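Only one protein chain is missing; all other protein chains are in place.
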Amino acid sequence: MEAVQKKRSFLSNLKLQTYLMITPTVLMIVLFGIYPILYVLFYSFTNYNGMSAPDFVGFTNYIRVLQDSSWWLTVKNTFQIGIVVSLIQVPIALILAIMVSGKLKASGFFRAVLFLPSITSTAIMGIVFYFLFASYNGYVNEILIAANMIENPISWLGDGLMAKGVIVSFLSWHDIGFFMLLFLAALQKIPGDVYESAKIDGANTLQTFMKITVPMLGKMFQIISMLSIVNALKLFDSVKSLTNGGPGSDTEVMTMYIYRYFFENTGIPQQGYASAVSIVATLIVGGVAIIYLLFTKKMNYED
Amino acid sequence: MNLKKLAVFGMAMTVGLTSLVGCGSKQEGSEAAAQTEGSTGSKQEIKMWSKASGTDPALDAIITAFNESQDKYTVKYEGYGDNYANVVNMALTSGDAPDIFELGGNFSVPTLIEQKLIAPVGDVITEDMKADIFEPVFNQIELYGDMYSIPTRVTAFRLLYNKDLFEAAGLNPEAPPTTLEEMREMAKIITEKGEGKSYGFGLYLGAGNIWERVLDPMTVAANVAGEYGFDFTTGQFDITKQQRLLEFYVDLAKDGSLFPGYETLAVDPMRSNFAQGNVGMYIDGNWTSGLYSTQIKTDINWGTAAIPVFADETYTKGLGFAGVDFAVASSSKNQEGAKEFLRFLLQNSEIAQQFKAEPKTYLPANDVAALPVEEAGLQGLEYNFKLDDIAPLPMTIQDNIAVEGDNRNKVFTNLFLKIVTGENVDLTKELETLTQRYNDALAKALEAGTVKESDIKIEGFKLEER
């Protein structure tokens, strides 16, 4: 009797506590997450130009998006850059995290230094990279010529493929420290004695890595790599300051296309269309993430 | 536990300190206000926003003079640089608009007027001032029977060339090219003599509006077509008329005369390289006399010339228009003061000249003899301050239509790069498709009423007779 009563009051208390604890988050999500999406969704069905009253145009904007070859080109660019960047960032970040997780001397120093780039502003450091990779008098070219590795300066930012490579390098430079940190925190969870028993069993570094570290990182690995992909898909500052979409439209990414239609285009602003493009972009990014999560479900060793 | 306690403590401290500072800053604010007020009571503050960023010593000088010359108003100005359009849009929609703001770039003036966001400012220019204003201004800014902005500068594009490089290449430094064929030849010679250190011509495709600088002025000057290939007699676009020039630039690229990195070269690096003497010729605005003396220091000898045209064409009137114009927001509570300031701004343009030498719409300010040529090291004044060989067009059509798909500038850049890298491109067909898109957008605008037939189709209009 008593036990049941205790449980009941405990339960209702539990519900209250639960709801109270999540109230701030829910409130903020509704106001700053749901509302903006509805707002953008609304305008995507209009021909809003930013100032006059909008007229409804139904699905016209969406049909236009589907047929807009320039848009799909940016989607392709975004994915190309995003996939390559993630493939580089995640493994290297993990390896670095393992290396600095404490056994070596000065690991604290390495941790701090490797993290430095990610606290700089991408907009400004992008410019620095622009100057480093410039065709005329750029640092990289000058060094390569001085070391007799190349004869003529390479046009790093003048060729579509090379420009994407420079962007990938810049993003890796900037973000690997960030992901390393996330992995570090995740690594803390793995109990030390697991490693010790592995060593006693004679496992070498590679086996330890593949059979113990990766699986036990489990959900965190999944989340971190998804973050890496989603971050890459939402690129803006870096590309804008490094290449501004150039040469031509070869490195224009999705966000830049949207930004262009909202703020930069000549003529009357086409915010209705830009809103529709934003919705499509969000769906694409969301779709990718969902596919990724389903794909990597088997990583959840905790469950 | 520790971390949480720390966070809470930190928050408490911060909140506590914030309220202290809050009091402090209020004090600061009223002190500052007291200073500007002087001892004669409160001055109304007029907020002004411009596209400049950081400081603009020229504008500062005029504002200081204005603030000191009377005690009714104080003008405070703020520059927003790259984010200007964004910020203004937000301010207009939230009702937080400044009193005066610059209309540069992406604002569709008819829409602003239709939405009653800007006020008519025709009375800024008084009768006795009219004679001193660059005449084409009136035509250009009159809309719906009144003027809605005050332009302060006459904008045009000129050919800038490095006299030292000319001399070193055996060319006459006082004889810049007058035809495009000449320019091409000279570019080749300079590049050859440059041996990888300097190049003949600078094309900066990194600038979004590059083709409006290096192409439109040529078609207009040669009476081939208006901006974006617009024809004011038919009231339609025909961008194929600009094909010849696009192909000309491709030839320059294939000659190897273009400064490397042109695919993504932005304005800043372009100017910096010109200032360092690495570029023989390039096209830029007529405000460069001030720019190359105050903002980028340079040791080279450079000069300006009229935009060249093809040998079989005749240069009549180049493209020039009144720019850097300011509008007054309808929501402003200080419209009288704002207009007073704009009038002051116009009439005291000479003050700005010593900081930034450029041709103003207020003609008396353009007295070259009065400029600090020696002290400021001003160059290129001959053509930068030349106003009699340029004239505006009736309307900038492309600013008032919504084109579906990439705009002309982007299409041109992409086509240019494709051809240069050897891809097979049917240029005529591409330009015809582009023309169609622009004319479709124009038709939509006519239907919606944002553009009127009378604005775009002018009987017997002749480019050379502007």
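Chains here go by letter, A and B, matching the order in which they are written, and residues are numbered from 1 within each.
Please note the rule applied: a residue touches a chain if its C-beta (ideal position, glycine included) is under 8 Å from a C-beta of that chain, and two chains touch if they have at least 3 such contacts.
Everything that follows uses one rule, which is that contacts and distances are computed from a predicted model.
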Assign the chain not included in the display its UniProt protein name, restricting the answer to "Sugar ABC transporter permease", "FAD/NAD(P)-binding oxidoreductase", "Spore germination protein" or "Acyl carrier protein".
-> "Sugar ABC transporter permease"
Displayed chains contacted by the hidden chain, counting the whole assembly = A, B
Missing-chain contact, candidates A:Gln67, A:Ser121, A:Asn152 or A:Ser197, resolves to A:Ser121
Taking the entire complex into account, which one of B:Pro173, B:Gly285, B:Gly377 or B:Pro394 touches the absent chain?
-> B:Gly285
Omitted-chain footprint on subunit A covers residues 10, 13-15, 17-19, 21-22, 24-26, 28-29, 31-37, 39-40, 95-96, 99-104, 107-108, 110-125, 127-129, 131-132, 134, 136-139, 142-143, 146, 173, 177-178, 181-182, 184-193, 195, 205, 218-220, 222-223, 227, 230, 234, 236, 255, 258-259, 262, 274-275, 278, 281-282, 285-286, 289, 302-303
Absent chain, residues of subunit B that touch it = 1, 3-4, 7-8, 10-11, 14-15, 17-18, 21, 25, 29, 50-56, 78-83, 87, 90-91, 93-96, 104, 268-269, 271-273, 275-276, 285, 287, 291, 295-297
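What we mean here is this: only the chains that are shown with their structure count from here on.
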Could you tell me the distance, in whole angstrom, between the mean C-alpha positions of subunit A and subunit B?
-> 36
Sites on subunit B touched by subunit A in the complex | 85-86, 89, 92-93, 106, 108, 111-112, 114-115, 117, 205-206, 208-209, 259-264, 266, 269, 273, 278, 398-410, 413-414, 417-418, 441, 445, 450
Quick one: in the complex, what on subunit A touches subunit B?
-> 49-52, 64, 68, 70, 134-136, 153, 155, 157-159, 163, 243-244, 246-249, 263-270, 273
